[in-house]
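This structure is in structure tokens; I'll ask about it shortly.
In this view, the complex is presented without one of its protein chains, the others remaining in place.
So, chain A:
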């Protein structure tokens, strides 16, 4: 083949030499790449155009033997910006352009490019994403669904099943009197609060019916069932270790505190053994009788947290059994056994107004074996009082509830004598809800409160204006 001139590249690609081009190309275009656009109806079929056409049909080159995997194929298609794909699409739907179908195609090219890049990135970081996803899944599983209860209960994880809350209910009901609507409401609120708490942390909740029954042949032991109840609970939950007695008129203000983190993880620090730290009963401590052994005469027993078998708070007048802990042990069996004794009862039942509480004080004061295993706890750790109990004003920092310190439990002790149990319960419930709002609730409340405040201000202003007007009228 003789060339009239030397082959030289033309602007826009291709060769100016006719010999290197298809001789029958009628379009005058010289770029072989663009041939496919013109060969649709063209009579002259070149190899290149046939190849391009087949590629259009199959979507991928038929000779490709590598990258057969779905994902890599797919990835390539997404990740490259794919002019071929686009062109094919446009060409095929060219007539339907009026229906505006093809329009998104152009946009989709760029969009899919971005998506492709994100996808590629995700694929590269798949391990990290898997970890993230796993973490997210665990959060959902353990904190959003009830699964966390199972995990908090398990003895080797949360240890919640080691704790039993014994909740007295139906106080003085039964044969003595009918319960009024207020009593029902108190009971409902109190039980709901305890149920929620026990569920949250995986504790056992044992609700006991303390209604007065003629269970015993004579009046002996009437309303002394606290001890029997604890023993029954110990029998019922053989795996539990600590039993928390709660009176009906108590309210858990901070359900976010777990017993473990609040008290038991650090038992030696959260409790004190030497009653002289706070001794409203003026019990002589430690014992000094020379016939006792050194451990019994020590003010703190053996000083180890493992020897603590009962944890009692003290209010202004002595031990308070509205909220206290006992641990399952041989020692506790003995204490629960000797706690009620007919000879003690016969001599003291007129004097011991608070029944078990006074009996325990007596045992602590006069039986030496008791002391090395009793620990006391600051009253406000588990048994804060409202104003009205132990002082009208409620300002004793040892005893009375303080909102800013976020005390754990409120015990409305003695509210049935001349105070309003239901009112107190209601107020504390509202306060607890308010203190434990989450962020979203805080925002909502803030908005509604500020709206309310604005309204009130406006009202006030209007009233003032009205008054001023009236004054003016009067003045005129």
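The rule is short, and it goes like this: a contact is a pair of C-beta atoms (placed from the backbone, for glycine too) under 8 Å apart; a residue touches a chain by one contact, two chains touch by 3 or more; residues count from 1.
Simple rule for what comes next: contacts and distances are computed from a predicted model.
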| item | value |
| --- | --- |
| Chain not displayed: protein name in its UniProt record ("Alpha-1,6-mannosyltransferase subunit", "G1/S-specific cyclin-D2", "Mannose-1-phosphate guanyltransferase" or "AAA+ ATPase domain-containing protein") | "Alpha-1,6-mannosyltransferase subunit" |
| Residue, one of A:239, A:333, A:403 or A:471, that touches the chain absent here | A:333 |
| Full-complex contact with the absent chain, from A:209, A:239, A:341 or A:441 | A:341 |
| Absent-chain contact - pick from A:150, A:207 or A:292 | A:292 |
| Missing-chain contacts mapped onto chain A | 66, 289-294, 296, 330-331, 333-334, 337-338, 341-344, 347-348, 362, 366-370 |
